[in-house]
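Note sheet for the following structure.
All protein chains but one are shown in place.
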Amino acid sequence: MSATPLLQIARLTKSFGTNQVLKSVDLNVAAGEVVTVIGPSGGGKTTLLRCVNFLEAYDGGSIKIDGREVGYVDNAGGQKRGEVDLAAMRAETGMVFQSFNLFPHLTAEQNVMLGLRQVRKKPLKEAQDIARHWLDRVGLSHKTKSLPSELSGGQQQRVGIARAVAMDPKILLLDEITSALDPELVNEVLDVVRQLATEGMTMLIVTHEIAFARDASHRIVFVADGTVSAQGKPDELMAEVASNERLRNFLSRFSASAH
Amino acid sequence: MQELIDAIIYAIPYLMGGLGMTLLVSLITVALSLVIGVVLGVGLIYGPWPLRWVIRLLTDCIRGIPILVLIFAVYYGLPPLGLNLSSFWSAVLALTLFKTAQVIEYTRGAVSSIPRGQMEAAKSIGLIFSKRLRYVIFPQAMRRFLPPWLNGVTDAVKGSALVSLLGVVDLMQAINQVIGRTYEPMPLYVLGALIYFAINYSLSSMSKLLERRYAYIKE
Partner (left out) sequence: MGYQLSFNQIWRNFDKLTNGVILSLELAVVAILIGALIGLVLAVVYVSSGRVVRFIISTYVEFVRNVPLLLLVYLVFYGLPTVVNIAYDAPTSFIATLALYSGAYLVEVFRSGLDAVPKGLLDAGKAMGLTPWQRLLHVRLPTMTRITLPALSNTFISLFKDTSIASVIAVPELTWGAQWINNRTFRIVEVYAVTTVMYLVTGYAILFALRMLERRFRVER
């Protein structure tokens, strides 16, 4: 397997003012891989994710998707990508947000279609078909004409997933997508993610759902204090608990689900 | 009583002429200030910090002085600097500056009330800036912008009365002129007031109606 990883993060640093949130992160995600990032709040995992589609501008290091630097022009020594360039790069990644961020003035169908029409430049009929296909895949074919305000949290998040996936991104970024949901709605969303994983979608997931991380990921990465403290296949990571105190402390809070 | 009615009947054509001028001045002011104000408002929120600073400074200055001073400053102050405008255009310029500052504030209020996540979601599906505004931000900002803006149109109409001081024959000046001929100030002032009232009250009622409509569509 000598293929270049789809996502290559190297020596990534990011500060907010005087607070250095990411101190040097190295992480690779191969095509078709599902990598879950876990860790304590404030440890940098969400920031890490948001750097991948340049919602946060990283200060140092490099993030490459398919060999192309995300926020900065390749080989131009630190020059930020222009507006149009950046938008094109972002179209290659899909993000699903903790607070859904659905466009409230558009129906579920229109939410999914917006990117297809305005970014992928698909004709109306084709965009509609793709949108309906994905809404059906997330179990919402009966809600295509509903406004976000008419949907439950779980339904809104599934639309959010459909919106991101319909763009046919190279990698899907999931930012604590179940944290804002009522417990009984979490599973319907996780089921969709599990399905996408089995179909080979490359995903970088930030989550608190340890059980899900263990079951659905190829690799778990533990990020704390701005660096990767431990990583490995789910079983391997559990083995590290013995030697990694921070990891042990973190997981002890989830003692019920860690076994 | 009969003289009263005669005075009013005599006045009406002149007042209607003046009303036309008032409406013209108001319309131009509102249209120009809307376009320029929204553009600058967007610049105020999304622009580079020098631009934001300049817009903020100019807006505060314009809003911090009386409209009358603004009108006089433009009318008397531009010719020495080489720009010769007629009374009409001086007045329109001054009123437009004034309203633009207001519109910038409405725009800022409306757009900044939209959650950050909306911009982020729009970015994440790959939309460029202009499309983010057009398809995501503005449609949502509309309902927060429209009611106060519509209400603010009444300020343009009321402010337009000041152009009478530059000799422009609007409704206010028409009233003054007719009084100058008939020596019946009160009936004319009241009549003029009723006309202004009719225009502005309809506008502010529409604004309240819109506000209620939008509040109903809870997000």
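Per-chain residue numbering starts at 1, and chain names A and B are given in the order in which the chains are listed.
The rule we apply is simple: a residue touches a chain if its C-beta (ideal position, glycine included) is under 8 Å from a C-beta of that chain, and two chains touch if they have at least 3 such contacts.
If you're wondering where the values come from, they're calculated on a predicted model, not measured in any experiment.
Counted over the whole complex, the shown chains touched by the missing one are B. Checked against the hidden chain, the listed residues B:10, B:72, B:129 or B:214 yield one contact partner: B:72. Check B:85, B:165 or B:206 against the missing chain and you find that the one touching it is B:165. Screening B:16, B:186 or B:215 for touch with the missing chain picks out B:186. Against the chain not shown here, chain B presents residues 60-61, 64-69, 72-73, 76-77, 80-82, 154, 157-162, 164-165, 172, 175-176, 179, 184-186, 189-190, 192-193, 196-197, 199-201, 204.
Methods note: only the chains that are shown with their structure count from here on.
Chain B has its Cα centroid 46 Å from the Cα centroid of chain A. The residues of chain B lying in touch with chain A in their complex are 115, 117-118, 120-129, 131, 135-136, 139-140, 218-219. The touching residues of chain A, when paired with chain B in their complex, are 53, 55, 83-84, 87-88, 90-95, 97, 99, 101-105, 114-115, 118-119, 148-149, 163-164, 167.
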